[in-house]
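Below is one structure, written out as structure tokens; the observations come after it.
The full complex has more chains than appear here; those shown keep their coordinates.
Residue numbering begins at 1 within each chain, and the chains themselves are lettered A and B in the order written.
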Amino acid sequence: MASSCPECGANVGVGNKPMAGEIVQCPDCGTELEVKNLQPLELAVAPAEEEDWGE
Amino acid sequence: MIVVKVGGSAGIDREAVAADVAALSAQGERVVLVHGASAETDRLSELLGHPSRTVVSPSGQQSRRTDRRTLEIFAMAALGIETFSYVELLRRHGANGVGVFGALSGPRKHVRAREGERVVVLRDDYTGKVERVDARALAALLESGAVPVLPPLAVSDDGEGLNVDGDRAAASIAAALAADTLVILTNVPGLLRAVEDTGSLLRQVSVEEAETFAQGRMKKKAMAAREALAGGVRRVQISSAQLDRPVRRALEGAGTLVG
């Protein structure tokens, strides 16, 4: 399965069984993308990595 | 003004901590008590048939998976058991403990976790970071003679409760209230050069050294020390909650001085 990168429009492959919320990297612009939706496959720029958690 | 953070792991003697805070309060010292909730949350989660789960961040850090049901159980344990107990115990020892929830605000965090080989963003994770402290409300309570008792719970601007790290929440509170000292009480003597050797206590370290030696949960305490000192707090002491009069022993220099 594949979809287009929201940043640069390149074609981004996500393997055959992507998971909701999965992080993938755009092969062209390198932006970290998140699988927002599975049917139809939709990608969005992933939120920034956070270094910390709760209790 | 002192902010005391006491851990939520099993084996913490709440009454010893409460009695010591009450004694300080009786001497006119202003004290805010922030506590953890991990052991009670684990126990209650088991009892309610929603056992705790751990997730691992891409960098390998372990943490509690906090879906909505876990957050609700976390609130019952943090507010309904820990905050409740500390207010009872402070009153028993003559101090006016007042449990407060809602003074800590901050954004929900986009938490990433490893799922097998992949990394996913956890959309329904109620974990957050404290960005704002209602210093006016806390100062007003302190002014009225109360000892505010706070759980490691914040609220997002969308009105969602959030599981936050107690050590870093305590650091934010200490900075917001311009506290002189942040005392972090935990179930180890302090920062150890070698984790498995409780004799290898480091009596004084710089923030950089703290972050170098800290392992596991102690990393959070080192991070909290950095944030408190950067926020203007003059002193951070990480010491054991198991000592007799644990808070005053820390103020007298027990454990590790950071900064």
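One rule holds in what follows: a contact is a pair of C-beta atoms (placed from the backbone, for glycine too) under 8 Å apart; a residue touches a chain by one contact, two chains touch by 3 or more.
Everything numeric here is computed off the predicted structure, so don't read it as measured data.
*Asks:* Note down how many copies of every displayed chain the full complex holds, formula style.
*Replies:* Copies of each chain kind in the whole file: A x2, B x2.
Here is the rule we go by: only the chains that are shown with their structure count from here on.
*Asks:* Sort out for me which residues of chain B touch chain A in the complex.
*Replies:* 8, 36-38, 41, 57-59, 61, 63-64, 66, 74, 78, 109-112, 115, 118-123, 127-129, 152, 162-166, 168, 220, 223
*Asks:* Taking the touch rule as given, give the residues of chain A at its contact with chain B in the complex, in rising order.
*Replies:* 19-23, 34, 46-55
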